[in-house]
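With one protein chain held back, the other chains of the complex are shown just where they sit.
Order of writing sets the chain letters: A and B. Residues in each chain are counted from 1.
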Amino acid sequence: MNMSSSQKPPGSAVPGKKTGKTSGKTRPDPVRRRRFLQKCLGVLGGIGSLMAVYPLIRYVEPPPEAEGGSRVEIDRASVPPGTSRTVIYRGRPTIVVNTSDGYIAYNAVCPHLGCVVKWEGMTQSLVCPCHGGKFGTDGSVQGGPIPGPLTAVELSVTDDTIIIGV
Amino acid sequence: MIRRLFNRLYHWLDDRVEISVVVDFCSRQLTKPVPRHLNWLFSFGTVTLVFFLSQAVTGVLLMIYYEASADSAYESVRYIMEEVRFGWLMRQVHSYGANFMIAFLLLHSVRVFFYGGYKKPRELTWLFGFGLLAITLAFGFTGYLLPWDQLSYWGTTVGTEIAAATPLVGEYLLILMRGGEIISDVTLTRFFVAHVVLLPWAFVALVTAHLILIRYKGISPLEGTDVPEKTPEELKRAGGKPFYPHHVMKEAIVVLLVLVSMIFMIIYYPLPLHEKADPFNTPVGVKPEWYFLSSYQALKYLPKTIGIIGSGLVVLAICLLPFWDRTPARKPSRRPIATSLGILFIVLNIVLALLGKISETEMTIMGTRYHFDIYGWPHAIAPVEEPAAEPDSGSEGAE
Partner (left out) sequence: MSDRMQAGHQTRVGKGSFLSVETVGYPVKAAFVLLAVLCLSWTPAGSAAAQQAAVPNTCVSCHAGLDDEDMSLPVAEWRRSVHNPAGIFCQDCHGGNPATMVEDEAHDVERDFVGLPDPYVLHELCGECHQVQMENYVPSPHGLEGDFWPNCADCHENHEVVFPQASLISIPDNCEDCHEQETMDDFIALTDRGLEPVNEFRLAAAEIGAAGVPVDMILAQAALARDAYIQRASHVFVLEEMVAVVDSLEQIYPRIQKEVDVARTEVDTRRRFGWMFIGLFLVLAAVLWLYRRSLPDA
């Protein structure tokens, strides 16, 4: 693709003599002209490659989420008081808990090493099964080698559904 | 600076794996002189090769999101075209690329035919080339089904139906190809496997052999096979120019211009994705892709068995062309029979393809509405009077 590779075109070592004969005497220096054109080719080829690679990279990137995909609705009946349910919201596991103080929702990925936390009704806390991490109903760290709290996820509740990501 | 770094890397490699042997060999092959008569027509092969590479790249990228199952194939293609960034571009480049690749492969073989390039000692090159043509058509045929829309589903149905006409083994072949009585999930997966695994590797193998032979034997001269061929030195003295850079530049220009036309087509006439395949609802006027149209149309005029055997013989004759056409002359003007037969064959194919194109359609010519039956034969329906004003689409407006 790149025409200005370090390989010299054959004949650039023996300049001028024949070229002058065939392609007009008005051109001052065919060798310099060729060098210049080679550089042009290099630059244009480079631009072209970048332009061609751009869509490829953008293509491989995860595609933008479709509208409406940013919202998950679940049936209220499927989360009785004191239990939890984990759903995928914006590509991440999200845990919804029906606590005695109402519904809460957190990004269920533990900030420590990425395991998915579970709801423990007995202790009223979210527990990570991997390294004993423990979070309160407000998402704060209550034990274990956890670097930070869970990220809360917005939710709203209607008569019979819970809407995650208002 | 960069050059110094490059040189050091080169020497480092050379000290260890003697890369210079390979480099020297390659550069000698690259700068081998080609005959003077090489003109723009001699770049079609390269164009085809470039399209193959482009198909490989876009094909791999499409596979990232494509799902080969009857349930989700269509949705995944739709997803690629509508949700994935530049997904539309990948699919368009891939589907247009397929058409362009086949077109230029056909042009390439026509060129080789008229320049007598298949003659001794290049019979093997022709054979490999024929294999490549067959593989490319198989690529087109298998790839056509993958989007799983109505057109591809029914196009493949009629396409595979042709195989059923083969004497003795027809039914068996059909079942084998479809993996069942009708085109289904099973068909889709086997077509997919052929399209992304078997055919690409077969293509790579054959194209390697094809290219090695071309480099090894050199480009076919215009003189007859009874004249001894020139050595590279003689060629050089006779005014032959080096393959690189002279001919490569020519090819690069042609490639760029072809790409320009493809991009133009993509942005102004993108290939559509039709409705999802429905095995219980055949659309009217189902036809295979344009490159199968002429044989498809020819088969309509002939009784099934004769048609299939006849076209099989024609294909076999083309494949074995260098073995029965052993006249020494290469220049088209020196072999009038072969040239006129070739032209006749091409014209016949174009006519058949056009007949296939207009068959089962309606058209208004000089104020009369015609319906073209399956043979492409016009039947007048009614003189066209004032067309019913219909600002809206279809009959749903009547509701």
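Heads up, the rule we're going with is that a residue touches a chain if its C-beta (ideal position, glycine included) is under 8 Å from a C-beta of that chain, and two chains touch if they have at least 3 such contacts.
This is a predicted model, so every value here is computed, not measured.
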With respect to the chain omitted from the figure, which of B:Leu151, B:Ile266 or B:Ala353 is a touching residue?
B:Ile266
Touching the left-out chain: which of A:Leu44, A:Ile57, A:Leu113 or A:Ala152?
A:Leu44
Checked against the full complex, the residue among B:Phe25, B:Tyr216, B:Phe323 or B:Tyr375 that touches the missing chain is B:Tyr375
For chain B, enumerate the residues touching the unshown chain of the complex.
33, 81-82, 88-89, 92, 236, 239-242, 245-246, 249-250, 252-253, 256-257, 259-260, 263-264, 266-268, 270, 272, 281, 283-284, 300-303, 351, 355, 362, 365-368, 370-371, 373-382, 385-386, 388-399
So which bits of chain A touch the chain we can't see?
3, 9-12, 14-15, 18-19, 22-23, 30, 33-34, 37-38, 40-41, 44-45, 47-48, 51
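Here, only the chains that are shown with their structure count from here on.
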Centre-to-centre distance between chain B and chain A (centres being mean Cα positions), rounded to whole Å:
37
Would you tell me which residues of chain B are touching chain A in their complex?
2-3, 6, 27, 31, 57, 61, 64, 79, 83-87, 89-90, 242, 245
If you look only at chain A, which of its residues touch chain B in the complex?
6-7, 9-10, 55-56, 58-61, 63-64, 66
